[in-house]
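One protein chain is absent from this view; the other protein chains keep their places.
Chain naming follows the written order as A and B, and within any one chain the residues start at number 1.
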Amino acid sequence: MGAKRAGIVGVGMTVQRSTRRDVSGVELINEAVRAALDDSGMTRKDIDAIVIGNMDHFEGINYVDTWSVDGSGALGKPIMKMTTGGTTGSTVAMGAYYHVASGMFDRVLAIGWEKNSESDTTGAIITAFDPFWDRPTFGGAVAGLALEATQYMAETGATEEDAAYVAVRDRKNAINNPFAHLRMESNIEAIMSTPYLAWPVKLGDMCPRTDGACAVVFASEDIAGDFPNVPAWVHGVADRHLWGYTSDPYVNQHVKGGTWFPAMERATRELYDKVGITDPLEQFDVAELYLPYSFAGLRYMESLGFCERAGGPALVRSGDTDMGGKCPVNPSGGVLSSNAIGATGLLRVAEVALQVQGRAGDRQVPGAKLGLATGFGGCYWSDELVIGKEKPEKARG
Amino acid sequence: MEPVAIVGVGMTKFERDRVRDTFGDLVFEACTRALDDAGMTIDDIDIVLTGSNDFFDGRTISSMAIMDACGSYDKNVSTVEGDGTFGAAHAVMRVLAGWGTCLYCAHHKGSESVMPLITNAMFDPIYERFLGIDSVTSAALQARAYMDRYGVTEEQCAQVSVKNHGNAFKNPYAQLPLQLTIEDVLASPYVADPIKLLDCCPISDGASAVVIAGAQRAKALDAKPAWVKGIGYNCDAYHLGDRDLSKVDALQAASKTAYAQAGISDPAKEVDLAEVHDTFTYLELMAIEGLGLCRMGEAGEFTAFGNTAQDGRLPVNASGGCISSNPVLVAGLNSIIECALQIRGDAGEHQVDGVKTAVAQGVNGPCGQSQCVWVLGGDE
Partner (left out) sequence: MAAAEDKKMFLVIESGNVAQPFRWSAGTYGSKFLTEIRDNKKFWGIKCPKCGKVYVPIRSVCGPCYAEMTELVPVSDEGNLITFSVVSFGFVDPSTGKQKPVPYGYAVIKLDGADSYLIHYIDETDPEKLKAGMRVRAVFEEDGKRTGSMMDIKHFELI
């Protein structure tokens, strides 16, 4: 007995679209669940427990875990709900991983979903923030992210064009992903010509609003050989969340040598130490990162240790993060192409699993063995998972 | 299950309208008490889990409001949205997976919102919500179905109210100790037939916290551990029309799992005390039956004969139960804490003699749709 290693043995995703009026929320969930069960060669009966997540105020459903049983397959089974905001999908993945790692369950289904078309996304995000201090003046995710973009440009000399490169890269990658929402050949000029939403962030810099769901099956090492797909092993997980107020994350960043995103840096340090990563750009074959807007593709690379402080623009412009580069980032098209918020973090995990299993189709990174998946959310919550083809030497908690 | 223990517990006093306190104030009070109880500081905690609900708190990502107060700075932290029995179950999983200690807290301020609107949002927006259905009116349907099936009377339900409100006098954390007679309960106005005002829980504000530790860490402490012997949870159908509301399928399934882990074959004989979800009186009767502590349909008589009194053969809700304080989400954690205190012999005035095995129950969703059962014991 004792802690178990866990692998991903099946994934299912719905097509990600701006509006899925053809299905109710429960049916959307079921679409992903059926795909994940088919992919892992199982039926509902085989599942031991379920973890589900979304953000309540996007659909206005209280107790989504009990509301969704017809779609999730939880009738007569253990189910719990986990919710941490933008990180919800990656949190659900980590929760399902711990269900298996505990030794209490062998086959656990993780579900993340959102129908962002059913509500006012900005309004719902604003209500994440403190009703006295932040809410009266807050302008939602776009305005909050704009603040860090301004700061990043001022301190590093990065340009709006550098950021636009990231948006072009991710949406071009999405062309290879039949499930992605925004799939388009674009260029820096086109992104630059889109209107400002909150200076310096333009429409073309932001993720879309998406309806979609994702489901992933985690299995214990004891039975991991029983499935049609070889498992994608969880090598380690870590997360940090240091703040409660909108303005807190900007503290320290103006100090020379201070950090951009301490929560992400601290999670990264713990995870890389556990897994033995010293040079992420060389050691990871692929990364699926929760980049909710283009500037994140510069800034967060630094916090994840892919380059030095202020090195983000040079890194992405070098092509090392393009398909065919040293470590392709977001072969799926990433969040800039599809953002059904509760599904988004789980999709990052599912995509890395497909990559290290060699099942990613037209978006496959040849020979990918080890990958990084991240989740990002309010207030700068940072979830990170390392997933690999090889079975890890031991369970790492 | 590998041995895991509850090594520290803390709760705030539960009150209506704790207007002086923010969510964070409540959580800090509960967490520091749990740490003190365990003889620990925050540095002894490896990871943190929190429990809250965006609807009840009126904010998206409700756990953000308590991040300073729950002590999670620079630690792995996550949030289970649901009753404390579910959140604490996940804390146990993380400890089993290799983390040494986990601080888990849950908070609730029912007085800040309009409860019928929030519980209405549990129901399907397309087919049910427009009826104005909420936790009380759905419970009335279930109460009627259960009472008709087994011939349970309103008097029998009233006994639960009299007993639990009376028990609350001995629990300094309880919100609503009341000296009642069966006649008082029967004379209280109907809220939704067959449920009367004194069959219902109050609206409560407060928070609770526990420290959960693996065997190695638990044994190294001075604190008396309460060992987690088994945990089961299970979910029934969603639409009320898809269920026979008089049945307790999910609770029976959850109990079966928890008892199997704990090696309990005859719960009626082996369980010494139970803390159950009694937000409405009939639910305590259903819970006693669903937990296998008496036969189906017999909990009314079982209660009438005094078996579930504080000095009875199998005390149920010796703490005063949810009917005396009902901080939603925290409620199930309070049941776990009460069981732990009883096993440790630290329950003060409401201590029951010789509790070796205790059972706690918590629920999520309408009419007890999703059920969680914990078995706690004094021996590893």
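What we mean here is this: a contact is a pair of C-beta atoms (placed from the backbone, for glycine too) under 8 Å apart; a residue touches a chain by one contact, two chains touch by 3 or more.
As the structure is a computational prediction, the values presented were derived from the model and not from experiment.
Interface note for the absent chain: among B:Ile126, B:Ala187 or B:Ala260, the touching residue is B:Ile126.
Summary of contacts with the chain left out: across B:Met11, B:Ala34 or B:Ala69, the touching residue is B:Ala69.
Across B:Pro3, B:Gly58, B:Gly297 or B:Gly312, the single residue that touches the chain missing here is B:Gly58. Considering the complete assembly, chain B touches the hidden chain via residues 18-22, 24-25, 28, 32, 42, 55, 58, 67-69, 71-74, 109, 111-114, 117-118, 121, 125-126. For chain A, the list of residues touching the undisplayed chain reads 19, 21-22, 60, 118, 120, 122-124, 126-127, 130-140, 142-143, 146-151, 154, 195-201, 242-248, 250-251, 254.
In this text, only the chains that are shown with their structure count from here on.
The centroid of the Cα atoms in chain A and the matching centroid in chain B are 34 Å apart. Against chain A, the residues of chain B that register as touching in their complex are 1-2, 24, 53-55, 58-61, 63-68, 72-82, 86, 89-90, 92-94, 96-99, 118-119, 121-122, 124-126, 231-238, 249-250, 253-254, 364-366, 369-370.
Chain A makes touch with chain B in their complex at residues 1-4, 24, 55-57, 60-63, 65-70, 74-85, 91, 94-95, 98-99, 101-104, 124-125, 127-131, 238-244, 266, 270, 377-379, 395-397.
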